[in-house]
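Other chains of the complex are left out, but the ones given are in their true place.
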Amino acid sequence: MSKYLELKSVSKKYQQQNKEELVLKNVNFSVKKGELAAILGPSGCGKSTLLKLIAGFIKTDQGIISKEGRIIRGPGLDRIMLFQDFEQLFPWLTVLNNIIFALKASRKTEKNSFNFWPGQFRQDLKLLAKEYLAKVKLSQYQDYYPHQLSGGMKQRVALARTLAVQGEIMLMDEPFASLDSQTRQDLQQLLSDLQLNNSRTILFVTHDIREAVFLADKIIVLKDNPGEVISVLANNLPYPRQRSSEQFNQLSEKITSLF
Amino acid sequence: MISLPDKFKQRLGWILLLALIWQLIAASHFFSELIFPGLDKIILTLFTSLTNGNLLKQLIFSLIIIAQGLTLTVILALSLSILAYFSELAASLLETLTALAHPLPGIALMPLILIWFGAGKTAILLVIIHSVLWPLILNLRAGFNAMPSIYNLIAQNYCLTKLEFLFKILFPAALPYFISGLKISWARSWRALISAEMLFGAINSLGGIGWYIFQRRVFFDLPGVFAGLVVIILIGIIVEDFIFARLEAKTVQKWGMSK
Amino acid sequence: NHQSSQQQVGLKKRKLVIAEQYGLAYAPIQLIKVKKMLENAEPGLEIEWKQLSNTAAIREAMLAGRVDIGFMAIPPFLIARDKGMDWQIITGLAHCPLALMSNQSAVNSLADLKPENRIALPQPGSIQHILLTMAAQKEFGQADLFDNQLLTMSHPDAMNALLAGHEVTAHFSSPPYLFKESKIEGIKSILTGQAAFGGDFTFIVGVSKSNFYQENPQLYQVFMQTLQKAVAELSHNPAQAAKNLAAVYDLNQQELLTYLTWPGMKYSQDVQGLKRFADFMTFQGYLTSNNFKVGNLVKTNSIFKIIGETEGND
């Protein structure tokens, strides 16, 4: 089970104006199956780039990223990414259809091999989509188009889409950045439950240290210029975690001091 | 966005104004009546031509050819642009072909078309295709290239097949470009049709509306020429208002992809 | 004296616009152009030569007052005249052999043409079209017999098609295409223009709006006299003319001379066949009325004669 997802001396350069710029330098860490790893780091340090590398959208310049010993060479349904961008929903699909779209795409094989009733299959997907929309508290907006939603609502739809697909690994790029604290805590709980009950592996970019401490089993801290891992901490606080507990605050303090 | 009925009213107003100006010029006898016939004459000719069935028959003939030509061209343009989107080699071939063929006037291709395909419907179809294909390809390719790159990432992530990517993402994302390309194509196909029918026409038999106009011109019947043009204009406006306006209202406007 | 005549011409108009098309029939016009005969006859007169690619365009440009003198065949002139255009024939230009040429060995006469065979000619209402309907009327009693088999094509396109052997079975041709085609093996004449018409006729005439010669009588006269000289050179000294015109026609001198002296080629300002065209076209409905008097259709001049208009209703 160990070394489920592994990064070995990963480096990444971007072409900037007329020079190349190193944005990630010699990144090493691994994530176990079922673990929730939080990635913390200053703005622009390469967190999104890191997730995109793992998702397989871009290639490393050096180093290797592997899952279960096999090198990752491109995107796959086993690693579903939630982007930082507000505009990741398709403007031509309603909220519900945006989710159904992803569900359909991710269950293609299922549809072809198991199901003889495509109508039933579609019905099932719709129910599932509605279920997740309810989890992010947007049931009543199912027929809205994305341009009619607020920023936070768009992000929640994208979250629902990612969760509904239930990929083996979920790569989440600041999914709660634009949410009020109440909604945020509800969704943190949702994520935590999902991970504990279904043992999903989650990589989670956040800038909120307390969020990382609440959710993560492992906390990966990056510095910038160039992006480098400065610390990988295990978080063994027992569940359910109490934000007001002393250990909780101690760990938070410790991480804060790293910056 | 003004509402449709308002738009219609404005449109009608402008048309009436233009008609009035025409009639005033005609009535002023500044130009010989042989060359600038009054609207009364034009409408009278239109009426007789329509009722004796001649114009109507030619018109239907032309509309069928346009429908065929446009369908064919749209399919061709889509296929080629898609091919070019996925293959760099195909892209460079298509770019070369477009650069070669687009500026070539149909007149220059006439001898070859005549020899290979005769002077029948096929020849007219080919002239329409040559006239419509290249601009449509240019618009489609511009639309494909302007697609936000995040959609591409999502498609990769959900392992969409190329076909799914096409129909579910690339087409809707490029729709504003596609619609403006279609509008251009629609008008272009009329122009091409008329020139082609004039060039390939056959006396007395079915030659389409272009032939009708040409015949009127060689027999020095200018009201007849204008009657033919009025028919083309009317059809143009109907298509604009009933097909394109609705298409836009139901898609890009509803989705917030256009003002 | 020269000085005063120049001033007289200059009274009204200092510029003459002449519109022409391509073809051997226009050789006198080309001669006037290359030898600058008009400029020499009237120093100071500005001449603009407009080459237009189709008869309808010449007609429209004249109607708009943008062209003073134009050249075309008789039927297009009659059609516009019938529609009320106030213009007249001011001169004849050339008689030319015209012929329907076919590339198929099985086709030797009109009767051999099957309904699926296609016949190429410039446009409806053109002289070629009218000649074909005349022949059809004469042979089969039905003028529009071939109307469903016609293709409108420019001469070079039609010649191409005939050469390629596809699509077109016959081409109603005029010089120089006619001469080129007849030199090619397998292509032959199945109907001549003269046979179709039943006699000689003028192929190309010069036309002008009435107000042009009314308002510019001297200019008109100068033009007529110059044309007379050009026609004379072509008739009496074709070798000299061929030398002058070889470049214009992009042919070598010898070939051009052969063409200029081809049997049936005759440059003359006389106008012939007008009446028969008018009668036939009226009868077939191409013209709505035939109360034309030949005297109204032609601006007569002592330089030329009107031939063969004795019978009829004038």
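First chain written, first letter: the chains are A, B and C, and each begins at residue 1.
Just so it is clear, a residue touches a chain if its C-beta (ideal position, glycine included) is under 8 Å from a C-beta of that chain, and two chains touch if they have at least 3 such contacts.
This one's a predicted model, so the numbers in the text were calculated from it and none came from an experiment.
Here the complex as a whole is made of A x2, B x2, C x1, with one representative copy of each chain displayed.
What we mean here is this: only the chains that are shown with their structure count from here on.
The minimum number of touch steps separating chain B from chain C is 1.
Of all chain pairs, the one linked by the largest number of contacting C-beta pairs is B-C. Rounded to whole angstrom units, the spacing between the C-alpha centres of chain B and chain C is 38. Chain A and chain B have Cα centroids lying 48 Å from one another. Inter-chain centre distance (chain A to chain C, centres taken as mean C-alpha positions): 84 Å. Residue positions of chain C in touch with at least two other chains are not found. Across the assembly, chain A contributes no residue in contact with two or more other chains.
Within the complex formed with chain C, the residues of chain B that make contact are 32-35, 110-111, 114-116, 118-119, 198-205, 214-215, 217-221. Of all residues in chain B, those touching chain A in their complex are 148, 150-151, 153-154, 156-160, 164, 168-169, 172-173, 175, 251, 254-257. Chain A makes touch with chain B in their complex at residues 52, 55-57, 74-77, 79-81, 83, 85, 87-88, 90-92, 101-102, 105-106, 108, 145-148, 165.
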